[in-house]
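Every protein chain but one is kept in place in this view of the complex.
By letter and in written order, the chains are A, B and C; residue numbering begins at 1 in each of them.
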Amino acid sequence: MIIVMKPRSKQEDIKRLTDKVLEKGLEAHVVQGQELTIIGCIGDTSRIDLKQFELDLSVDRVMHVQEPYKLANRAFHPEDSCIDVSGVKVGRGHLALIAGPCSVESTEQVLEIAQAVKASGANMLRGGAFKPRTSPYAFQGMGVDGLKILSEVKAETGLPIVSELMSPEYLDLFNEKVDLIQIGARNMQNFDLLKHLGDINRPILLKRGLNATYEEWVMSAEYIMASGNENVILCERGIRTFESYTRNTLDLQCIPVMKKLTHLPVIIDPSHAGGKWWLVEPMAKASIAAGADGLMIEVHNDPSNALCDGAQSLKPDKYDELLKNIVEIAHVIEKKA
Amino acid sequence: MIIVMKPRSKQEDIKRLTDKVLEKGLEAHVVQGQELTIIGCIGDTSRIDLKQFELDLSVDRVMHVQEPYKLANRAFHPEDSCIDVSGVKVGRGHLALIAGPCSVESTEQVLEIAQAVKASGANMLRGGAFKPRTSPYAFQGMGVDGLKILSEVKAETGLPIVSELMSPEYLDLFNEKVDLIQIGARNMQNFDLLKHLGDINRPILLKRGLNATYEEWVMSAEYIMASGNENVILCERGIRTFESYTRNTLDLQCIPVMKKLTHLPVIIDPSHAGGKWWLVEPMAKASIAAGADGLMIEVHNDPSNALCDGAQSLKPDKYDELLKNIVEIAHVIEKKA
Amino acid sequence: MIIVMKPRSKQEDIKRLTDKVLEKGLEAHVVQGQELTIIGCIGDTSRIDLKQFELDLSVDRVMHVQEPYKLANRAFHPEDSCIDVSGVKVGRGHLALIAGPCSVESTEQVLEIAQAVKASGANMLRGGAFKPRTSPYAFQGMGVDGLKILSEVKAETGLPIVSELMSPEYLDLFNEKVDLIQIGARNMQNFDLLKHLGDINRPILLKRGLNATYEEWVMSAEYIMASGNENVILCERGIRTFESYTRNTLDLQCIPVMKKLTHLPVIIDPSHAGGKWWLVEPMAKASIAAGADGLMIEVHNDPSNALCDGAQSLKPDKYDELLKNIVEIAHVIEKKA
Partner (left out) sequence: MIIVMKPRSKQEDIKRLTDKVLEKGLEAHVVQGQELTIIGCIGDTSRIDLKQFELDLSVDRVMHVQEPYKLANRAFHPEDSCIDVSGVKVGRGHLALIAGPCSVESTEQVLEIAQAVKASGANMLRGGAFKPRTSPYAFQGMGVDGLKILSEVKAETGLPIVSELMSPEYLDLFNEKVDLIQIGARNMQNFDLLKHLGDINRPILLKRGLNATYEEWVMSAEYIMASGNENVILCERGIRTFESYTRNTLDLQCIPVMKKLTHLPVIIDPSHAGGKWWLVEPMAKASIAAGADGLMIEVHNDPSNALCDGAQSLKPDKYDELLKNIVEIAHVIEKKA
């Protein structure tokens, strides 16, 4: 932590600040310069609200130095993590290829899609049973029945299931039936929900919030890990910006950044990012070329009649074509698809 | 709903789209022009995923026309709503003047602050018992004990309590002890939590999400109202933008906008918006001048030792000064303080 | 400048960095701590590209400490500046009340509006002769003829003129005919244009860029002042955010912030901010309550037939009403209107 004093601070001001730093159990090192004086503070600053020091009239600003996360921090875990999702490995060279409909609508629908994507090379099936809808009047998902359908299709195809959990109320049910539990963008900072995830042993797919900074995203992963569940996979799905032509702006720089800051796998959801099916293919290729550990793509056999997000879904034949390209690019980048 | 066809669409394309519109139970009115053709669709489009139509290769884009909210919509409730919070009125000319510490730390602390702000003219006391912290290692609040303290201070001072609810787990406890239940910015789209609010009879203070559009904010209010609780007060606390000098950007345009779209009261939290105590006074005055129905301001008797957000808190004497100015400005704008 | 070393840096790395700092003519003060080491660098860092130090593999990051501006900096000019615009004072308690049409369309139009706003209390007349239009096909303004009309109306009414300069080509003409030369949002970082402003002696109205940070805005003022023209008035006109219901988001926090960082007057343009006429009144009041040094408002006698921006213009009678309120609020805040 570094305190920057205002120009022309008096000795008494510097002393007062220095005493305050010492009171907090930190060391204080004063560096007096031409126009400014700084006080370097060494020690455990994790529980100190740095901004308090800013209240002193002689302080110009306070700068935080240490990263506030440990469990997710690559500095303490230099190797890439590899997460096992019911036998499917993600990370450290292994790609997650997750595909399926936005919503579970019926057994026939999910089964048909699952068989198609499996044949194309997908290794996990996604499907929403509980849907986060901006409007209370929109289709909210099939709920528990939706999970039943996913289980049946898993039994049929062998594909592990990825589905979004929206409430601690269904924690046990998800722990039983869902292989990779998704926490949606709008719940990335639902700290109450995150803390509960320590109680279960399924891996978690943590979506980045619509406007979460990289640091906030890591801290949410840290919440889950600190609660006792260290199996976290990060998923970027686009961030909100001023541009409204696309649903969100896909931030692929997050791949190298998050891989520098953390050891967790990073996958991309290009379907929700662009919001238009014709953006999925180029963005999926770009993601793999950038080093992503996988893709989660919405696939529907009849998008124009999908109960939600049909406009961004790929038809099975297009998904099939895409995976062939993905395999080629992955080969150039040396990932196992 | 309006479908815009691509340039030089053929008759067969227009027919195909028109048939699809009719299938959905809507009327279709084709308007053919020089370079473009549009199809006006009349009927109940609330459950239709408009973007599906965009999938048709002949469609350029689809425009949503009807507002998706009813209960919150001023078009259906032209009069300003006035919400009663245990005897304190908010809206329709009555100002909510909520003040108190960010966190409940001890009975002495809360009592001292409560007595001071009450003497200054505050009509409600805020205090956080359950704190949303970005880091799992930061102080999470006193929890249930914190609520106890707030109740004691309420008994002493008569001030109704405002406190943030973060989990459905504590719904009954809050329903019993808290007069105005706050839903925090990060939970504005925690739909699971919102739906539960229909089970209780306390008024709700709905904070705008860090990057919620006006429409999303209204829809979250609609969720609460559709669940059975129509007593909602909106609270703007700054939105996230590219500017990092301030914690958030306070968007005062939301006051006239939300009052045009809805009939609900709109109050402002200038403390969390700027994140610096010296921004509170000018922004509080600006809020009242712009027509806000109230202010929620963090006040602490010893900000440099506050357990959280001390840097944005006002000392009681500054709060006292501020309220005097507020009263004058409110007088000019004709609100009752 | 502060260099933060990566965790567990070796002595040889610290020495290498320290040597590099000394080479640049700075002093280096090493502060070694539990988990991190920082090097405080004292001296003139204004011409050093700080990010170069980040290239060293042992460096985690480099933090800039000194503010990069001097002439605009309040630290060096503690008193509020008062800018004289052909006899009209702006700042240090004096309000600029600028009104007029978005575009100059005809002598009759400008004269009628000028007489009306003058009667209401406006002390300067705005009018665009050269218009920045996003489309090359839209009305670009009357150009030189437009300036002629403004001069005639000035002769008639005595109101000083505010008009936007878009090219150095017209510098001399503007220097002659325009009292307060406006630099538009899209030209805030047209450094070539800014440098030319040092050649003239008219005060400059510097609009904030659509996405300019406070610091960039100050630096653009610094460009103008460093070129030799110290008469700069700042004008906020809304920033671009994710919200699309309003044209821009009006950031009133800029008033206390810019008045803390600089000594220059700060005025507000609520017309371009909201883009809707019914947002102007509440935002104008809020601006004055927040301490703004003035307002620039678009007024048109026949908005529905205006050649541009009619939707955000006030009719003269509404402007008249507004100014009465402004005077009252200014009285509360102690500004001279």
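What we mean here is this: a contact is a pair of C-beta atoms (placed from the backbone, for glycine too) under 8 Å apart; a residue touches a chain by one contact, two chains touch by 3 or more.
This is a predicted model, so every value here is computed, not measured.
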Candidates C:18, C:151, C:189 or C:325 - the one touching the absent chain: C:189
Residue among B:22, B:63, B:144 or B:173 touching the omitted chain: B:63
Option touching the unshown chain, where C:89, C:148 or C:240 are the choices: C:240
Candidate in contact with the missing chain, chosen from C:41, C:83, C:98 or C:219: C:219
Missing-partner contacts on subunit C, residue numbers: 46-47, 49, 51-56, 68-69, 132-139, 166-169, 186-187, 189-192, 195, 210-211, 216, 219, 222-223, 226-227, 240, 275-277, 303-312
Hidden partner chain, residues of subunit B it touches: 2, 4, 6-7, 27, 29, 31-36, 38, 40, 42-44, 63, 65-66, 75, 211, 240-242, 244
Contact set of subunit A toward the excluded chain (per top definition): 211, 213-215, 239, 241-246, 249-253, 255-257, 260, 273-274, 278-279, 282-283, 285-291, 325, 328-329, 332-333
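Simple rule for what comes next: only the chains that are shown with their structure count from here on.
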Rounded Å distance, subunit B centre to subunit C centre (Cα mean): 31
Rounded Å distance between subunit A and subunit B, as computed from the means of their C-alpha atoms: 26
CA centroid of subunit A to CA centroid of subunit C, Å: 38
Junction residues of subunit B - those touching two or more other chains: 211
